[in-house]
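Below: one structure, written as structure tokens.
In this view, the complex is presented without one of its protein chains, the others remaining in place.
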Amino acid sequence: MKFGIMVNEGPYQHQASDTAYQFAKAVLAKGHQIYRVFFYHDGVNNGTRLTVPPQDDRNVINRWSDLAIKNNIDLVVCVAAAQRRGILDESEAKRHGKNADNLAPGFRISGLGQLVEAGIQADRLVVFGD
Amino acid sequence: MTDEGGTVKKFMFVNRRAPYGTIYALESLEVVLISAAFDQDVSLAFLDDGVYDLIKGQNTKAIEIKNFSPTYRALEGYDIEKLYVAKDSLEERGLSEDDLLVDAQVVSRAEMADLMAQQDVLLSF
Partner (left out) sequence: MLHTVNKSPLDRNTLKSCLAHAQPGSAVLLIEDGVYAALVGTSTSGMVQQALSQLSVYALGPDLEARGVAKRVLDGVQVIDYAKFVDLVIEHKNTQSWL
């Protein structure tokens, strides 16, 4: 089966991103596919490469990046929510005249249509939030 | 409603949170607007504090946050017409259909449960 996953909260503040990650790993372990992980609301903050979390705890962002790159998973950060919260890739930063970008590896920024499309194309969609 | 042979799924946007205190109501609405382009079978459910999203007379001048409630009235123009509001949630809050700024179908708990069970995709915010 193809799964869509929606993550509505940022790293560390809520368990949503952690649970979504564990769920994603379990999906893959069972031989299923992840069609897309869509990050919305504060969930876009899972896509910043600038976090420096304590070494003795999990690295939420790196975990997502590694999982995505190793398993070819589409991690999408919603552009509208990202703009509000200051998550930008190189082209967004240029486009809006910002002097920095911060998108983490393995993530891409795209529109809300990607969420709707995931709902259409995936067999199941699960939402993780507050 | 089809889009020339494409998949049509029943999408329900579940709104259970009041406006302005958090961004969920607004950002939920933003997904709804985008979904219009995909010709899916879209409905919006308002229950618990989500019923507050639809009440008339929202004036956000003093809190300096954009009043997005007029957008609910624009949904009709996007062919999004299935708006369901929980009767119990209205009553618990001393509200009635007259307080709503759009035409919505007021439904019982059992009807809402039925509607939810029929969906292919349920998005919560």
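Going in written order, the chains are labelled A and B, and every chain counts its residues from 1.
One rule holds in what follows: a contact is a pair of C-beta atoms (placed from the backbone, for glycine too) under 8 Å apart; a residue touches a chain by one contact, two chains touch by 3 or more.
Keep in mind it's a predicted model, so treat the numbers as computed, not measured.
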| item | value |
| --- | --- |
| Option from B:23, B:44, B:85 or B:112 whose C-beta touches the chain left out | B:112 |
| Residues in subunit A touching the chain absent from view | 1, 3, 8, 15-16, 19, 22-23, 25-27, 29-30, 32, 123-130 |
| Subunit B, residues in touch with the chain not shown (by the definition above) | 14, 16, 47-48, 88, 109, 112-114, 116-117, 119-122, 124-125 |
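Rule of thumb we're sticking to: only the chains that are shown with their structure count from here on.
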| item | value |
| --- | --- |
| Subunit A-subunit B separation of Cα centroids, rounded to whole Å | 25 |
| Subunit A partner contacts - residues on subunit B that touch it in the complex | 6-7, 9, 11, 23-24, 27, 30-31, 34-35, 37-38, 40, 120-125 |
| Subunit A residues within the subunit B interface of the complex | 6, 8, 40-41, 80-81, 111-113, 115-117, 119-121, 125, 127, 129 |
